[in-house]
Structure formats: C-alpha cells, structure tokens
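One protein chain is absent from this view; the other protein chains keep their places.
Right after this comes chain A.
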Amino acid sequence: MREFINLTLGGVITGAVYAAFALALVLIWRSTRIVNFAQGAMAAITTFIALSLIESGQSYWVGLAVALLAGLVLGAVVERLVIRPVEGGPELNAVIVTLGLFIAIQALISVLFGVNQRAFVAPFSTIGFRVGDSSLALSPNTLFTLGAVLLVMVGLTALFRYTRVGLAMRASAFGQEVARLLGVRVGRMLTLGWALAAVVGSLAGMLIAAEVTFVTPTYMDALIVFGFVAAVLGGLDSPVGAVVGGLLLGLLLSYVRGYVGDELVGLAALAVLVVVLLVRPGGLFSTTQTRRA
C-alpha cells in the first residue's frame, strides 16, 4: 500500500512536469501548427543560464526569474528569425527547422557551459515528509514543483479566457485569416505565443533540473519524448488535454517503473503514443473531429 501511494505521488509530480512541458508544445501547436522539437534544448539553455548565475552566488529565485525572462526573449527571437520564414510553407519544413534548432542550441550549450555533469540544487528540501516511520515521495520541493505548475496553468487559463490579448491569441490560432480581417495583428500574436510557450518550457526545465539534481546539455532530451506523448494523449489542440495527458502519463509511467521495471518506461511511453494514434488520433480532448496525418 505504501509503495502504491508513493508511486502515485511520484507519478503526479513527474506528471505535472510533463504537463508543463506538454503545455509549451500545445501553445505552439495551437498558434502555428508546429511541433517544436527544439523546446527541450531551449529549456536546457535557459536552465544553464540560471545555473551559472546560481553557481556565481545568486539566489535560486534570481536564477529562476532570469531563466523565465531568457525563455521569453528566446521564444520571441526564434519565432521571428527562424520560424517566420518557413511559416505557411510545407509543414515538414518547419519540423526540420525545429530539429535543426534543437541540435544547434544543444551544441551551443556545450560550447558555452561545457559537457560535464553539473549539480543543480533544488530551492527546497528534497527529503520526503514522514508519516509514522515511513517517508513519502512528497517533499517540500515537490510541493513547490506542483504549485508552480498549477500556478502556470491557472495563469494561462485566465490569460486565454479573460483577457483581450488572450482572445486575440485564440482568434489568431483558430482563424488566422479571419483574425487579420478583424484587425488582429496575427504576427505579433504568434510571436507572443512562442514567447509564452518558451517561458513555460523554461519553467519545466528548471523544475526538472531540481528533480534530477544533475544536469547535462542533453538532460531535457527524454522529456521532449514524454512531453510530446503527453500532448498527443491529451490532444495537441487542448491545454486542458495537455495537463490531463501529462498527469495520466506520469502516473502510468510511475506504475510501470515501480511494478514492472525501470527499463520499460521508455517503451511504455511509446506504446501509449502508438495506441493513442491508432485509437483516438485526436487525443482525449480534441475539439476537432478529424486530424490530417
């Protein structure tokens, strides 16, 4: 029973991080119909920037703020300089561009920060709370992780539902041409969408770094796979789906890890991907009835 509770708690926490990362993918997919394979590398570089600051004596919070800000700028710059030229072209072009960007940014991290493993100290204690004589897979730091992800979700929901900018962004995402005819500056909204997504991605990068405790330039690579599976599971179009998909995947993989074996986690994730694409290619929360392959 204790094992089940701990696996469930662990699943919820990793699921929350998957959810945050899936959310970043969904934000970009919704506005530009691109799966941003560079998301992981973008998050990694902002985390390394934060880590350098923290190592030089700044507090975690300064590092976090700088990471999010760097994400904002990086997302906007990437959209304007790299993505804009291939927008409206064949979909594969944009995919290849993001793959290229992924490789380029990862190389840049190695050049700037080296390829050695570096310790990342979590902002709060990672020692689990104790109930009686057993310890839970729930620590002050995981509570912080959960809280941060929750805050982002609530914030994004509020932004999209209640603000004028959010409405303009949704209009741009769902009806580019109509939105332009209605006077919405669609280009700006797309840039903003990428910037926001990169902020969310950067946050996920920081949270994961604290969970895994050691980071390398490639530490986010596994997460892009899990984040993508979570997004597809929930439906690439749906932010709510990304969150639910992330949590479901986190739980499932946690049970697989605990009851079946650590080595099967990656395989289980791919199995989920295949099953979803076969059975319900739109995902659990898709609003569109059909999706092109």
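Everything below uses one rule, namely that a contact is a pair of C-beta atoms (placed from the backbone, for glycine too) under 8 Å apart; a residue touches a chain by one contact, two chains touch by 3 or more; residues count from 1.
Basically, contacts and distances are computed from a predicted model.
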*Name per UniProt, for the chain absent here [options: "Na(+) H(+) antiporter subunit E", "MaoC family dehydratase", "NADH-quinone oxidoreductase subunit F" or "Branched-chain amino acid transport system ATP-binding protein"]*: "Branched-chain amino acid transport system ATP-binding protein"
*Have a look at A:A168, A:A198, A:V232 or A:A268 and name the one touching the chain we're not showing.*
A:A168
_Hidden partner chain, residues of chain A it touches_ = 164, 167-168, 170-171, 174-175, 177-186, 287
